[in-house]
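Quick notes on the structure that follows.
Every protein chain except one is present and positioned as in the full complex.
By letter and in written order, the chains are A and B; residue numbering begins at 1 in each of them.
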Amino acid sequence: MSFARIQWPQRIVSGDVVKLRLLVQHPMETGFMQDLNGKIIPRNVLRLLTCTLGQQEVFRVEPSSGISANPLFEFHVRASETAEVVVQWVDDRNTRGELRQTMAVLPRL
Amino acid sequence: MSIAGSRRNWLQRWSRLALTWVVAQGGHGWAQQVSSGQLLSFSEMVEPITQGAGLQRKNVSLSAPILADNGTLVPLSVQVHSPMTEQDHVTHLYLLSQRNPVTLMAVFHLGPWSGIAHIGTRVRLAGTQEVVALARLSNGGFWYDQMEIIVTESACVDAS
Partner (left out) sequence: MKTWLLGTCLALILPSSLAQRPTPAERHLPYSVMRSGLDFSSTDVQALQADQFANPAQHWLTLGNALWQRGSVANGKSCQSCHGDLATGMRGVATRYPEIDRTSGRLLNLEDRIQNCTTKHQQAKPLAPESEALLGLTLSLAQASKGMPLRVAIEGAALAHWQAGANLFTQRQGQLNLSCANCHDQRYGQRLFSDVISQGQPNGYPVYRLEWQTLGSLERRLRSCFSGIRAEVPPWGAPEMRQLTLYLMWRAEGLALEVPAVRK
């Protein structure tokens, strides 16, 4: 099971551009490393990660083995109204993960 | 032995040596289908993506430590100075490595919904090399920035 956590500023007003930070637990095995018995550990990296805000996809990344283990992704999004953030990812073994959290957005006066 | 025979022997011996040397250079990499350690040229890095389209070094800021003391986790961020409107925005951001076994480290998909084109992540770098941040624009053009990152090796190599 993959843990993930996401963070954004506490106070968001509609129209703000906010920075999201996402940390996903994943070894991101490169496929070039050997275990202590000399056997190659097969490649297994997150190959696709998407983030939707409400109905709109607002972020997509296709990492490779060049991204560190337990990857961190930081990106920005323009907030308009309170909506659910859904992050989904899949790795080379087709294991999927998901994280859901509601982003509260204050109306702009 | 005749002169021609001894020359042939000499040629055979040296060509065998040369062949062994050539194989030894690329043999290990070939066996693992890995090309790390070979430094790519700038065009080798970007051409597969730009495919000849206009490329300018401007409006992109790649931030990373000049010296990383471990190649497994190097924090970097890229900011592109683009209005990020429907008409004018960054569509993709590519992180390219000069000597990693896999050149394309990540592709980020952005759009007007992003507000600003600013991403951050942590990369693996297989040794000191140039890193290129390449931005594809909605008008089909490309901007980029590059920097050299020195990666030091641990002094105590322990198979831990």
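Just so we're on the same page, contacts are C-beta pairs under 8 Å (C-beta built on N, C-alpha and C of every residue); 3 or more make two chains touch, one makes a residue touch a chain.
Note that this is a predicted model, so its numbers are computed, not measured.
Novice: Among A:14, A:44, A:70 or A:88, single out the residue that touches the unshown chain.
Specialist: Among A:14, A:44, A:70 or A:88, only A:70 touches the chain that is not shown.
Novice: Can you say which of B:48, B:65, B:83 or B:140 touches the chain missing from this structure?
Specialist: Answering carefully, the residue with contact to the hidden chain is B:65.
Novice: Tell me which of A:7, A:34, A:56 or A:101 is the one touching the absent chain.
Specialist: Counting the whole complex, the residue in contact with the absent chain is A:7.
Novice: Residues of chain B in contact with the chain that isn't shown?
Specialist: Within chain B, the residues touching the omitted chain are 65, 67-70, 72-75, 152-160.
Novice: To test your reading of the contact rule: which positions on chain A touch the chain that is missing from view?
Specialist: 3, 5, 7, 21, 23, 25, 27-28, 68-70, 72
Note that only the chains that are shown with their structure count from here on.
Novice: Looking at the complex, which residues from chain B come into contact with chain A?
Specialist: Residues 32, 34, 72-75, 77, 95, 97, 100-102, 104-111, 113-125, 159 of chain B touch chain A in their complex.
Novice: Going by the contact rule set out above, which residues of chain A touch chain B in the complex?
Specialist: 17-19, 30, 32, 36, 53, 56, 58-69, 71-78
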